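Mind looking over this structure? Questions follow.
Missing here is one protein chain; the remaining ones are kept as they sit in the complex.
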């Protein structure tokens, strides 16, 4: 695998991302080095986007709690999850009792530091493990949050690889979480690897590919507010990439009507994989919430490895969860879909009635006898028999219960032999 | 509960109803006192309605069998089920053997008096328990049936609560059974309670509500023969109310194509209730047979508590079966559907992309952390995400597997906040 996704994720792990601010800019710059096609769209703080307002930028120099004995706790510099996202600046001494109101823990996971934010409600707080909270000594505490909340820009990155066709295959991931590996970095690094793949493998790509990186929710809402018309016109299949770095299972979230090309495509690519799970749209979680919202209605599914996992939104979501092998599994699943689009997603027979495979050496035997054919010949003949130019290649996979990768192999052979177009 | 449905049913229980006659008139007069909107449509005996003819009126003064010893059996005055419906007048003495041919029993329920009729085939007979039949002493019997079959009218009552919209929500029940509680009186009393509810709760109702009471089969056929065009034009959702007074289960009969607004509505109201059962149209039994017949094709489902129960069509169908609690359960199920129509059955988002719930205090938490939201917030967000103005509120319930009552609660909140219209 030539795309070192795990390395990229590790490089980006320490950065403190949020909705808007220097951490996000730094992250986007890193990806720009990988893919120069990224363009930045800036949304000014305070700008109205649909029902929302673009928030101010948030930046943090330092944050901690210090006991009167001098001992420090919840040090932001040790782990940026210790600070509640968008905490306002604070510098004061308070009692242990008052401090307790500002400490967040995950009671059902007593060893984990939870990830907590308060984006739109001005507040502050610290996150530590429940175990640590219980051991906080009595006495007074100095609270230091050296943060800034100030006017600036929310940034969205978009890259377009133009193809012969205007129709777009769309990928979206998000860059708004601090140091967590699966629920954040796995998505953007996969997205960048896929973009490199399209350029490497298909220098004359048929379809147009669009890749966006944005803060979740407010980012996609801002992006949609600017580009809704063009997205609705061109996007025929899209995926939100989220939690795609572990090795546990494979899953996706259906669109509300469960009948788009994206639903067909991802099902065909995943259905035979280990621990595969198909979620209803009511189990949505990421930016498919916006892309599929009534009035937006894009054909976008959300792709994950394991969508529900115990480390989610805690400091345990690290590189024990995300591996290069896990990322590569996700890469393969998405790559097969890209390959199918470039081969042509609506295969059509060039002959009326079955073609004569024998004269093209496409039979796996020269004589006809029961039980002597190989499985691949049945896949080949089935692909031909269902390729009416109307069913998508994905739908054919789903009808035949043959995974996309296998069908692509036969499609290539039949295209070379001019039996499919 | 302010509608004393059980009391009404008990008041009406002793009356001997049939297809047409004084018992039916008396019953309709009782309901007219509850709801003055009822208008009576009369169909003269002998009038042709589609393939049928309106029958004569039937009235009974007395009927019994008297053994030569003087002992009386099958006394109509003790239980009107003892006399076969539409029995012709008889006054004669016959042998025990000949009498046996005219005695009907329910062999599989030896203690029950069965309900037997012979509407269109001039005949007579008595119904007693199989146990009693076996004990009838030898000797001769005097048979007395002091009945009349004479020209008159079949009466149908219709009440219309006009709304801003011409589109109608339709309720139908029947008044042709003698003293039985669930399979007869539960339906009409529920229908009257629903009419009172519409007037009490929605003095400015949006939809038009239509309520009809008629003898089963011939009554609905006569009614349809007169009003088919207007029903086909206006009715968008209707229910036959039958056997709705027990506490056992909840059920409904689908329309033939299983895809009307009525099917969606009743499913959403019932699916999560105890012992819920959905029947195919091939299990139809009451006037949905006519309302859904080819050529009529109204969107009408049949609503029952337990549709199949051992007491059915015997004297055991009494107030051991029907209770106020049972009637109220049925009332609630239908009331939720009325509430949904009045709220607006096709909810539509007012925003593109998710609205910001936080600024409206519609989040159940001010900070964002996993595991802290209440179930109602998911219902709220799901309702928003599926409200595209095309899916009915009922369909959304069925997709989300959230019962109608719960969705209505959230719909009210979101409408007040102008997030749905």
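Chains here go by letter, A and B, matching the order in which they are written, and residues are numbered from 1 within each.
What we mean here is this: contacts are C-beta pairs under 8 Å (C-beta built on N, C-alpha and C of every residue); 3 or more make two chains touch, one makes a residue touch a chain.
Computed from a predicted structure; not experimentally measured.
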item	value
Among A:245, A:294, A:326 or A:355, the residue in touch with the chain that has been omitted	A:355
Hidden-chain contact residue, picked from the options B:58, B:209, B:252 or B:312	B:312
Absent-chain contact - pick from B:66, B:79, B:118 or B:272	B:118
Missing-chain contacts mapped onto chain B	50-52, 84-85, 104, 106, 108, 114-121, 123, 125, 217, 220-221, 224-225, 228, 256, 281-282, 284, 289-290, 292-297, 312-313
Interface with the unshown chain - residue positions in chain A	348-349, 351-356, 358-359, 366-371, 382, 385-389, 399-400
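What we mean here is this: only the chains that are shown with their structure count from here on.
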item	value
Rounded Å distance between chain A and chain B, as computed from the means of their C-alpha atoms	53
